[in-house]
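For this depiction, one protein chain was excluded, whereas all remaining protein chains were kept in their positions.
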Amino acid sequence: MPFPAPLTGVIPPVCTPLTPDREVDVPSLLRLVDHLLDGGVDALFVLGSSAETAHLTDRQRAVVVESVVAHVAGQVPLLAGAIDMTTPRVLDHVAYVTRAGADAVVVTAPFYTRTHPAEIARHYRLVAHRSPVPVVAYDIPVSVHVKLGPELVLELAADGTLAGLKDSSGDLAGLRAVVAGVRTRPALTEFSALTGSELVVDSALALGADGAVPGLANVDPAGYVRLDRLCRAGDWDAARAEQERLCALYGMVGVGDPARMGASSSALGAFKAALHLRGVIACPATAEPQVPLTQEEREGVGKHLAAAGLL
Amino acid sequence: MPFPAPLTGVIPPVCTPLTPDREVDVPSLLRLVDHLLDGGVDALFVLGSSAETAHLTDRQRAVVVESVVAHVAGQVPLLAGAIDMTTPRVLDHVAYVTRAGADAVVVTAPFYTRTHPAEIARHYRLVAHRSPVPVVAYDIPVSVHVKLGPELVLELAADGTLAGLKDSSGDLAGLRAVVAGVRTRPALTEFSALTGSELVVDSALALGADGAVPGLANVDPAGYVRLDRLCRAGDWDAARAEQERLCALYGMVGVGDPARMGASSSALGAFKAALHLRGVIACPATAEPQVPLTQEEREGVGKHLAAAGLL
Amino acid sequence: MPFPAPLTGVIPPVCTPLTPDREVDVPSLLRLVDHLLDGGVDALFVLGSSAETAHLTDRQRAVVVESVVAHVAGQVPLLAGAIDMTTPRVLDHVAYVTRAGADAVVVTAPFYTRTHPAEIARHYRLVAHRSPVPVVAYDIPVSVHVKLGPELVLELAADGTLAGLKDSSGDLAGLRAVVAGVRTRPALTEFSALTGSELVVDSALALGADGAVPGLANVDPAGYVRLDRLCRAGDWDAARAEQERLCALYGMVGVGDPARMGASSSALGAFKAALHLRGVIACPATAEPQVPLTQEEREGVGKHLAAAGLL
Partner (left out) sequence: MPFPAPLTGVIPPVCTPLTPDREVDVPSLLRLVDHLLDGGVDALFVLGSSAETAHLTDRQRAVVVESVVAHVAGQVPLLAGAIDMTTPRVLDHVAYVTRAGADAVVVTAPFYTRTHPAEIARHYRLVAHRSPVPVVAYDIPVSVHVKLGPELVLELAADGTLAGLKDSSGDLAGLRAVVAGVRTRPALTEFSALTGSELVVDSALALGADGAVPGLANVDPAGYVRLDRLCRAGDWDAARAEQERLCALYGMVGVGDPARMGASSSALGAFKAALHLRGVIACPATAEPQVPLTQEEREGVGKHLAAAGLL
């Protein structure tokens, strides 16, 4: 389906359920997609960071995008990550996710290699030139170790390179600068400014962002859809209450013992434990080399679900 | 051939010559290999950072390792990088480079994803368990954004996970701690402690490192071999003079205008311009999205070559 | 006067006007204070980062706080920074600013020295134990290179160490966590959660922050006061419009040529040029070793003022 211009609403970065031996669990993945569509989400984003894309082989990535495209069958727009170190490798991912039917690709700045803003611009221009579908920039400094400045994003939007931005930088002032820049340029009315935050979706929408891509929406898609609709209705008090409920739920990402595992193991382990406890996926396994949550830590996730009324 | 225990001497991280349309230029690659072997190097390392591995597609990486394995035909040990974000993706690279005949694999800590020391240890143990050849850890914080601590390296050496370390961290005190730890553990006599520096090879060998993996050895392999032999002979004054000549030559990495490109574009562009000027490779192109050197900047490389007696 | 509990509204971090030979220009400072009070601000914060406190000698700092205390004479609460590397040095600053009459002190985590959360907690507890007035934590990772986590802030609030937080980290989700934690603890109803941002004051107030400490309020205090009042009235559309006007005005911080100066020189140079152009201060000089704006760059500041209706 054509990529909306702009894309609005809730676009969950779909988790990738795995079997106990770490293969893609397609039936669970499709149940998760149904769970999200039932929650009312506006689009889906596969192969993002919450999908553990950095941990999936190319074969596994292809299985994910092909399975979800076939299952969704155009009900909502489908964005796919094309996450790799540099332009030539990203283009390989763009090729198979678009061949499979993705409606847009989501691409970070180069990483592993050190980059200059001129090289980042060159990267996006080359990707956009070769991509058959729109390109959304993915600003995620915690992974890429560089921040996409608003000026660079607006320059690449103005020349038609970028169709949107998923801002997972935590820098709301920077997102505001992009939103303001888009608004003052008539040619950019189709640009999609999306926040990747779970915790300040109401703030982002209030200042003019088009939508949100929160990892926690895997666990509670209906909650984020409610939040989005309240914001669109201008009911800011109710929106804030819903956002605060979701912030409390997000506390689950801290269940893992920091002496034993990193923040990604804990956060993705918690999302998957929650989906398992909610009966959506068959197995809470995360990809290697992430450290699994203990039984006790998974019970901690259950307490967060219960407190949020989700069990 | 069996991986030496320990590996010693000069092990150039072989550059990957490209055609003007950015395909692997196999004839140039093989000429470069001959140039290095003629220079007397002790082993070869393909698909490292100097090889622009982050910029090569899987297909291109396979071409590189297959071409070089066939050409070298066991004359010297061949190490191959298996550079990717996490364990499952690294294992895919390990599979094809070892199937092609690499004698050892060189593996970084996970990147893009945030990691904990426990996850890095788990990563290396899983890779070593599945690799048919020895695993060398590649410590390169400028790319991976984490430093491998000496304690972690020694722990993974002691349990047989790691056969060696390529230390590109610039932290000579850390390399010394590894060397000291290796010496005090009789079971580790086969461990290879290698520096990735171009600039303090004499210092590293003086404190007990086994060998060096300097990118600049692409340009002047004979110089680094001379340096290595002088160090082994204990002729420290002559070694220092040779090292200082190589340090001056290394100044070529600064030819690129920092207002127009990043440090990688400049350094790798300079190495390739030098190889082109020396008649080793057919084309100085670097991979996308790196910014090419100008004609004037390439002439600056020529001046460095001339000053070092290499033109 | 007693420190409000909580402190709300607009609390400008008062710039420190300098003479051409870099002494404190007391008449200009007092005119600036009047300009701020005329703008309707709720409190004043002297010796913060916008005051170039890092550049002021102890003698100059004393002049600032003594002059302002005498001039304000209790009309509004007066906060004073006690910015130094570690506890013993901070305590010296606490002593003279409170002797002069400051109503609260604003204190960062230790810097220059490397710190552990336990040491940061110890630091604040020692400072609070010795300070005759309330202590507000100043979270400014760009200067201190450490982030105060919400858990640490709440722990130090709960035991009475901290009376408030000035959050200049740019991490709105973290500020939200503090606000949420304060709300759920009845004993913390007096805690003041303040944003140091110029650009997302509306967002911060919407999610429950008590007030704002924006450097740009030196230039346009009435604008920030209007913004604060609109937020308190729940008129979010008008608030957003006012915030966006201020965001555009804030663009002045980019007038300095980044090839010639750092971001602080440009931003503080712009604020002072604006105050000079508006006739508030006699000289736009910034403290050493900051690079002064050129005449052309100062004219750029004037254009920002004109566009915002302030000239």
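Order of writing sets the labels: A, B and C. Residues in every chain begin at 1.
Following the convention adopted for this analysis, contacts are C-beta pairs under 8 Å (C-beta built on N, C-alpha and C of every residue); 3 or more make two chains touch, one makes a residue touch a chain.
Bear in mind that the values here come from a model prediction, so they are computed numbers and not experimental data.
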item	value
Omitted chain's touching partners, listed by label	B, C
Residue of C:H55, C:H71, C:R229 or C:R245 in touch with the missing chain, whole complex considered	C:H55
Among C:A217, C:C247, C:M261 or C:L293, residue touching the chain not depicted	C:M261
Selected residue (touches chain absent from view) among B:A118, B:L207 or B:A238	B:L207
Missing-chain contacts mapped onto subunit C	22, 54-58, 60, 83, 85-89, 91-92, 110-116, 118-120, 122-123, 126, 142-145, 258, 260-265, 287-291
Positions on subunit B where the hidden chain makes contact	170-173, 176-177, 180, 197, 199-200, 202-203, 206-208, 234, 236, 240, 243-244, 247-248
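Assume only the chains that are shown with their structure count from here on.
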item	value
Chain whose Cα centroid lies nearest the overall Cα centroid	A
Interface composition of copies subunit A and subunit C: same or different, split at half	same
CA centroid of subunit B to CA centroid of subunit C, Å	49
Between subunit C and subunit A, distance of the C-alpha-averaged centres to the nearest whole Å	35
